[in-house]
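Just one protein chain is left out here, and the rest sit where they should.
After this line comes chain A, so read on.
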Amino acid sequence: MDEIAGLIEPHVPALRRYAWALLRDEAGADDLVQDCLERSLSRWHLRRDGGDLRAWLFTILHNLFIDGMRRRRREGLRVDIDEIVDLAAPAQEPESRLVVRDVLDAVESLPADQRAVLLLVCVEDLSYEAAARVLGVPIGTVMSRLSRARERLRRLVTAPPPPVLRRVK
């Protein structure tokens, strides 16, 4: 196997996980990862030797994600009603996984910058410094986004269920 592929491939599962957790869309996430890998190959010669490859790959992925979000915002959201319903109600929901499912849904409802920090630190195990580099923000910002994200998560999972909407005439 060639050397560059050997260096990058071990990171692909984590990149897919991060992309999927950000987008919650199977094909969209793999598109994002594919773009990220293509870009890392075309930029390979610009990579700093001895730099953190994992953080570098996550930086590329994250920039592409932000770029995609900006573009979608510019083009206006084009989401089907069906898709929204799909996202809110995953097909598989056995009782035992109820809490777990709530966590992911709760994470999804966080603002994108908080979601990214939480996933990079808690799931991808990046150090605060590496996460700061990936997101292009100071470490202090990483810390404060993280504690805001957690505060919000706590509130979401401990909050009583929303009241049933009633029609008022």
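Simple rule for what comes next: a residue touches a chain if its C-beta (ideal position, glycine included) is under 8 Å from a C-beta of that chain, and two chains touch if they have at least 3 such contacts; residues count from 1.
Keep this in mind: contacts and distances are computed from a predicted model.
K.L.:
Considering the UniProt annotation of the chain absent from this complex, which name among "Anti-sigma factor RsiW", "NADH:ubiquinone oxidoreductase, NADH-binding subunit (Chain F)", "Cytochrome c556" or "ABC transporter permease" applies?
P.N.:
"Anti-sigma factor RsiW"
K.L.:
I'm checking contacts with the chain that's been left out. Which of A:Asp35, A:Asp52 or A:Asp113 qualifies?
P.N.:
A:Asp35
K.L.:
For chain A, which residues lie in contact with the unshown chain of the complex?
P.N.:
Looking at chain A, the ones touching the missing chain are residues 1-2, 4-5, 8-9, 12-14, 16-17, 20-21, 30-31, 33-35, 37-39, 41-43, 45-46, 63-64, 67, 71, 99-101, 103-104, 107, 118, 121-123, 127-128, 140, 143-144, 146-147, 150, 153-154, 157-158.
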